[in-house]
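Have a look at the structure that comes next, please.
All protein chains but one are shown at their positions in the complex.
In order of appearance the chains are A and B, and numbering begins at 1 in each one.
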Amino acid sequence: MKTGISVFVATLVALGASWCGFVLLPLLQFGGAKQTVVLQSTDTWPVQRTGAATLGLQAYRANGCVACHTEQVRQTGVACELTLTSLGVQKPADFKDFTRSLFVLPELAAYTNALTASLNGWNGGLPQTLLTSADKDLIAEMADRLKAVGVKSETRIVSTGADVARGWGPRQSVAVDYLYDQPVQLGSLRAGPDLANIGVRSPDANWQLQHLYAPKSVVANSTMPSFKFLFEVRKIVAAPSSDALNLPKEFAAADGFEVVPTPEAKQLVAYLLSLKANMPLYEAPFTPVTAAK
Amino acid sequence: MNGEPQGVTSAEPIATRSAAPMWIIVATLVLLFLGGYYFDRHSGWFDARVYAPYANAENLEAFQPKSGAAAALARGKNVYNGVCGICHGPDGLGKPGQAPALAGSELVNCKGISRLIHIPLAGLSGPITVAGKDWNLNMAAMGAALPDEDLAAVLTYIRSSWGNTASPVTGDDVKKTRGQIGANPQPMSGPQTMSQPE
Partner (left out) sequence: MNPTENQSFCPDERDASLRVPLLALFGGAALWLIVGLGLGLIAGIKFHAPDFLGGCPLLTYGRLAPAANDAILYGFCIPAALGVALWIFARLSQAPLALPLVPVVAAHLWHLGVFIGTATILLGGSTGQTWLEYPRAAAVLLFAAFFLIAVSAAATFGWRRERSLYPSHWFLFAGLLWFPWIYSTANLLLNCNQPPRGIVQPIIGWWFANNLVFVWLALMGVGIAFYLLPKIAARPLANSGYVLFSFLTLMFFGTWCGIPQGAPVPAWLPTVSIVAAALTLVPLIAILMVAVKTVCGACVSCQGGPFCYLNFGLMSFLASGLLYVSAACPQYSRILEFTWFGAAQTQLQLLGFAAMILFGAIYELMPSVMGRPLPLPKFAKLHFWLAMLGVLLFVVPLLLAGVVQGKHLADATVPFADVNIAALKFLRISATGQLLLLLGALLFAANIFLMTLQWKVGLIKTVIAYIKSPLATTEVKS
C-alpha cells in the first residue's frame, strides 16, 4: 500500500462489507419481525409480558444476571419417534411376532436391536415407543406397514441434544422468542443453569424468592451469590406478612424478624416466571406432549 | 532492556520488499472454495426460517408434524376452551348449577359414541344422573353450529383428557349422527338420553 488513501479505501471496503452483512442485512431481514403462531394452533407467540415481568427484565439487566446465566436452548438434531397407540385386533404376542418378521427388510437392518430392546418385557401397555432417532422416511414406511395390519401408531418429532435432554427446553430457541426482550439477555457463560424455560421448570414464586435470598438453602453447594439486598429484614409488627419468606432455620431471620421481598425482587421473580419457550414453532417443530392429564 | 535516555535507536525500521509467497495465496483460495461449499451445504441460503440443524427449507418442511392425533387434540382443546369450557370448566370438572363434570362421566367414557354425539348436536334438558350426582339443567345444542371435524376433535379431546380414556371420534361419525338427527332436533330429556343406544 503506497498511500494513505489506499489504506483508507481498503479499510472502508473490508469493514463496510461486514457492516452490510452483519448489521444491515439482519436489520432488513429481522428488524421488522412480528409475532408468529404456534404450530397447529391459533395461539400467537411470543406471549407479551406483564408489567411486573417487564420491570423484572430491567432488574435482571441491572444486576448482571446475564454474566452467569444464558437464556437460549440449543438443539443438535431432530429425530422421529414411532409410538404405538392402538393394537387394533392384534394381541401383544402376535404383534411382537409381526415386528420380528419385519427384520428381514434391508432398511430396518440397523434398527433391529433397537426394536427388540423396546419390545423386550413389553406386556401390551399403550402408548409404547417403538423406534426413536430413525430417519423420517423409515418411520413413515413403518407407520404405513403397521396401518396395513390394523395397528395405529403416532409419529412424533423430537429434538435431540444435551440441552433438551437436561430438560432445559423441548426445542431450540429461535429469533422470535426474543421479540419482546429489551435488552435481549442471551448470555455467554453457563456458570448457572440455562433460564430459557425456568418459568416452566420452577413455576413456584416462593422457591424463586428463596433461591434469590439464600441460594444455598435450596441448592446445596450453589456458587450463586445471595441477593440479600433485594430483600428487607424487618421486625414483625402484629402478624407476619403474607409475603414473608419461609426459610430453613440456619437462613431464617432472627426471632421477631421476617424477610420480606422488595418490589424489585418480586418483579425479578415475575420476569423469571415469564421465561417460557416451550411451544412448537415452524422454525423449531416438535410434537408436544399431548392432552391434560 | 537498557536504561539510557537514548534507549531507542534513532533509525526507523525498514521493511524488506518482496511479494507474498504463492503457496499462501493458493491456500487462501482453496479455503475460500471449501468455505463456499460448506456455506452451500449448511446455510439454508439466507432463509430466515432455516435454523441449524435443518439443512435447508425443504428439510425443515419435511419435519413439520402432519395432522395426526396430536393435531386433533390441539384443535379439540382450542374448540373446548372456546365453546364447552365456559360451562363445563377448563379442567372438565364442571360447575355446580351450570354443567356436570366431564371427567369420569359415564356418558363420556362409554365404548359407543352415538349417544355422546347426540348431546351436543341436539341439546339436553331435564333431570339426569351423572357420576352419582343429579343434575336438572338445560344444555343448548352447542355443537350444532360446529363443523363435523371440530366437533369430532373436541369430543376426542374430552374423551382423552382428565383421566378419561376412551376412543376418539371421527368426523364421519359426527356426520352420520347429524344425518340421523335431522336439521332442527328437539333437545332430548334426561331419561331419553340414557335410553339411547350408546
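The definition used in the following text is that a contact is a pair of C-beta atoms (placed from the backbone, for glycine too) under 8 Å apart; a residue touches a chain by one contact, two chains touch by 3 or more.
Note that the structure is a prediction, hence the values are computed from the model and not measured.
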Practice problem: Check each of A:186, A:200 or A:244 against the chain that is not shown and name the one that touches it. | Solution: A:186
Quiz item: Which residue among A:47, A:93, A:149 or A:165 touches the omitted chain?
Solution: A:165
Quiz item: Residue-wise, where is chain A in contact with the chain that is not depicted?
Solution: 1-4, 7-8, 10-12, 14-15, 17-19, 21-23, 26-27, 29-31, 33, 61-68, 70, 72, 74, 76, 162, 165-166, 172-191, 193, 215, 219-229
Practice problem: Can you list, in ascending order, the chain B residues touching the missing chain? | Solution: 1-21, 24-25, 27-28, 31-32, 34-36, 38-39, 42-52, 54
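Here, only the chains that are shown with their structure count from here on.
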Quiz prompt | Distance between chain centroids, defined by C-alpha means - chain A, chain B (Å) | solution = 17
Quiz item: Given the complex with chain A, which residues does chain B contribute to the contact?
Solution: 46, 48-51, 53-54, 60, 62-71, 73-75, 77-78, 91, 157, 160-163
Self-check item: chain B-touching residues of chain A, taken from the complex the two chains share
Solution: 29-30, 39-42, 75-78, 80, 85, 136, 154-157, 172, 174-175, 280, 282-288, 290-293
